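What follows is a single structure, and I will ask about it in a moment.
What you see is the complex with one protein chain gone and the rest in place.
Presenting chain A:
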Amino acid sequence: MQLAIVVNEGPYTHQASDTAYHFTKAALEKGHGITRVFFYHDGVNNGTRLTVPPQDDRNLQKLWSELGEKHGLDMVVCIAAAQRRGILDADEARRHGKDASNIAAGFRISGLGQLIEAGIEADRLVVFGD
């Protein structure tokens, strides 16, 4: 089955991102396809490479990046939600005159159309949120 995953909460404050990560990993291990993982609302905060959690805790951004790389996942961060919360790639940073970018490896910034398209193309869209 082809699944689309939506992550609507940031790491650590809510369990949503952890649950979405474990669900996605388990689905892949069971042989399902992942059409796209779409990060929205505070979920975009999963995609900053500047998070430095304590060493004895999980690093969710790193976990997502590694899972994305291993399975070639399309992990999309909503551009409007990302800009509100200070998640930028190099192009967006340049466009808005900012002195840094912080998008993590394996994530890309794109529009909400990618969320709708994932809903249309996948067999099931699964939302993780508060």
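Everything that follows uses one rule, which is that contacts are C-beta pairs under 8 Å (C-beta built on N, C-alpha and C of every residue); 3 or more make two chains touch, one makes a residue touch a chain; residues count from 1.
Quick note on the criterion: contacts and distances are computed from a predicted model.
S.K.: Between "Lipoprotein", "Sulfurtransferase complex subunit TusC", "Paraquat-inducible protein A" or "Lipid II isoglutaminyl synthase (glutamine-hydrolyzing) subunit MurT", which matches the UniProt record of the unshown chain?
M.R.: "Sulfurtransferase complex subunit TusC"
S.K.: With the full complex in mind, choose from A:21, A:40 or A:64 the residue touching the hidden chain.
M.R.: Looking across A:21, A:40 or A:64, the contact with the absent chain belongs to A:40.
S.K.: Any idea which of A:34, A:73 or A:115 touches the chain not displayed?
M.R.: A:115
S.K.: Need a quick check: the contact residues on chain A for the chain that isn't drawn.
M.R.: Contacting residues on chain A, toward the hidden partner: 6, 8, 40-41, 80-81, 84, 111-113, 115-117, 119-120, 125, 127, 129.
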